[in-house]
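Each remark here refers to the structure printed beneath this line.
For this depiction, one protein chain was excluded, whereas all remaining protein chains were kept in their positions.
Labels run A and B following the written order; every chain starts at residue 1.
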Amino acid sequence: MSENNGSHHIVSPATYLTIILTLMALTGITVWAAFIDLRQFNIVVALAIATCKATLVVLFFMHAKYSPRRTQLVIVAGIFWLAILLFMTMSDYISRVDYRGLRSPLTQVTSRETHPLS
Amino acid sequence: MTMAPQLPEKHYLNETYGIRSWLLTTDHKRIALLYLFSVTLFFFIGGFFAMMIRLHLLTPSGYLLSADAYNRMFTMHGVAMIFFFLIPSIPAVLGNFLVPLMIGAKDLAFPRINLLSWYVYVVGAVFTLYSMVNGGLDTGWTFYTPLSTVYSNSAVAPAVVGVFITGFSSILTGLNFLVTIHTMRAPGMTWFRLPLFIWAHYATSVVMILGTPVIAITLGLAAMERLFGLGFFNPALGGDPILFQHLFWFYSHPAVYIMILPAMGVISELIATFARKKIFGYHFVAAASLAIAVIGFLVWAHHMFVTGQSTYAALVFSFLTFLVAIPSAVKVFNWTATLFGGSISFDTPMLYGLGFIGLFLIGGLTGLFLGSLGTDIHIHDTYFVVAHFHYIMVGGAIMGYLGGLHFWWPKITGRMYSEWLARLAAVVLFVGFNLTFFPQFVLGYLGMPRRYHVYPPEFQVYNVMSTAGASILAIGYLLPMIYLTYAAFYGKVAGSNPWPATGLEWQTASPPPTENFHVTPTVTWEAYDFHNRPELGLEVPGGAAHAPAHGDD
Partner (left out) sequence: MHRTGELYGQFKTLEQQKDSANLGMWIFLVTEVMFFGGIMLVYTLNRHVYFPAFAMGSNTLSLKLGGINTLVLLASSFTMAMAVWSAQVGKKQLISMFLVLTVLLGFVFFGIKYVEYAQKFHHHLVPGRSFDIFYCSNHPDKCGDISAEEMEVERDLLNKTVALDPDLNAHAQLYYSAYFGMTGLHALHMIIGAGLLFWLLKNSLTGIYTPQWNTPVDTVGLYWHFVDIVWIYLFPLLYLIDRHK
């Protein structure tokens, strides 16, 4: 069975150029968005843009778009496991209930009052 | 049997000589033996600390060691056994030796990375030995903060660095296995013709790859905290010790699956061979290995039920813990079902296999007691936990390791060990093991805490039983070390397939040539297909294949 690991399909320099310009534009947008007050959505927007950039790098610069299913599975697995680490740990902190006034410092909820520039 | 088997003229052990040919080898079989030497050394070290613990606990008020010294004993016992013996043992010794042979390849995909993994292990071991020699550490193998990062005045930093480094050995091994199994199978060796040993090592490698980096960064941050005063895990600086525990257990729970999955793979091989029958539900056993690997990553906080974590999260983790028991149970059912209607012989490896099934069953079921939130409140941090994990780690993993060593010893060395002595040792081990650890279930249930250097006098009887058992266990371990070593040089020549068994590794000489196979095999048969392999010399009437008579019993 011949395995195409991305080295047979040759991505053109024109594609690479388009991608790099898009990446730089997205960088500009993320900085611009940082100066708009979106409260707690600033981080969401920042991460969303970063994820777009990362996706472009993975798909085109790293040839994932042209790689066999197996490679794509490895990539998805890595992201999924990172998600397990982050979300299941956070599930503990987020769901803690204040019990007799005792609270770990990490269960404080960010609120308007703690926002320095609001 | 017509002619007595002969050793091949040239094989991987005698093809080249000299210390350089061993220390610079890229032959997976030699690297396996380098690991065998290293992990055995650490088994002795860990065993020494175990001896100190059990001797000390003969009396309730603890005459032998001070509290501080006792803390160091159980810590170093854990560190040596877990990181330097159990985690590498089967994968790095048996896996390294057998994976290429079982799939019909000449070597692993990355032989030089394989050698590197051994050297990385050695460097990590040196750091940890340095710590042991400089007073050791007293934090428990779990390195909980802020004791380990701020308050302990034992040699924490070198040990943490040592474990950090050795983790990379694990990662490199797992990476090598995954790529090898994907890309280097011989023609005709499809996924579902693979031996279950390979499926088990594939699943183990997935766990190594996804889990070990997390302990690496965690210990890295802990080392930074201890050496440079960073504050992530230190409440005085606003940090959180529970965060350390989350990160630590995210790896350390899957780590126990790194320790048991390979042993389960060995057991599949042993049961199939000595029942002369295909493993019942092959596909389910293969799938169960993967299921254990995946679900095993979702249960870690069951080590943290009493830390003050969210009750809701605890409920979810408890539920998932029950879920992860299911694939293990599937395996136990399937091994047992394989025995039914099989042609069973009680060769030593089979004794280990049967012992594994029973002891793993007890260990696994008691894990459910611990995974259940309500009961865990009472038995957490008691000897119940200690008994539970020793049933799995020793009754399970080590039995698997020894069973595998015995089963493949003729392949590795070309020679057979003394069967009666080996059966005796297996029985001694089984008795010694149960005498050591069953009383600990009782102790834990009665409330004796773990990691305490003193205990209430009414518990002394059980502790004495446990120490007596440990002495018998020690004899049980020493015996194979002696007779296996003797057999390697003076044992009866075994021939390529003494049992006989169905794997590809038995189709080549014992010991194998450096390139494993003179001609790359083409596989046309299913795994454990005793019925369609006339060349094995087994009678196959309507039912299972019959065992040949053994000449040397």
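Convention: a residue touches a chain if its C-beta (ideal position, glycine included) is under 8 Å from a C-beta of that chain, and two chains touch if they have at least 3 such contacts.
A quick note: this is a predicted structure, and the numbers were derived from the prediction, not measured.
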Q. Looking at B:41, B:58 or B:184, which residue reaches the missing chain?
A. B:184
Q: For chain A, enumerate the residues touching the unshown chain of the complex.
A: 2-3, 5-7, 10-13, 16-17, 19-20, 23-24, 27, 30-31, 34-37, 42, 46-47, 49-50, 53-54, 57-58, 60-62, 67, 70-71, 74-75, 77-79, 81-82, 85-86, 89-90, 93, 105-108, 110, 113-117
Q) Hey, which chain B residues sit against the chain that's not shown? A) 100, 105-111, 171, 175, 178-180, 182-184, 209-214, 216-218, 221, 224, 228-232, 237-240, 243, 246-247, 515, 520
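FYI, only the chains that are shown with their structure count from here on.
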**Q.** Chain centre separation (chain A, chain B; CA means) in Å
**A.** 37
Q | Residues of chain B touching chain A in the complex | A | 182-183, 210, 214, 235, 238, 240, 242-243, 246-247, 250, 297-298, 301, 308-313, 316
Q) For the complex, which residues does chain A have touching chain B? A) 3, 70, 77-78, 81, 84-85, 88-89, 91-97, 102, 104-106
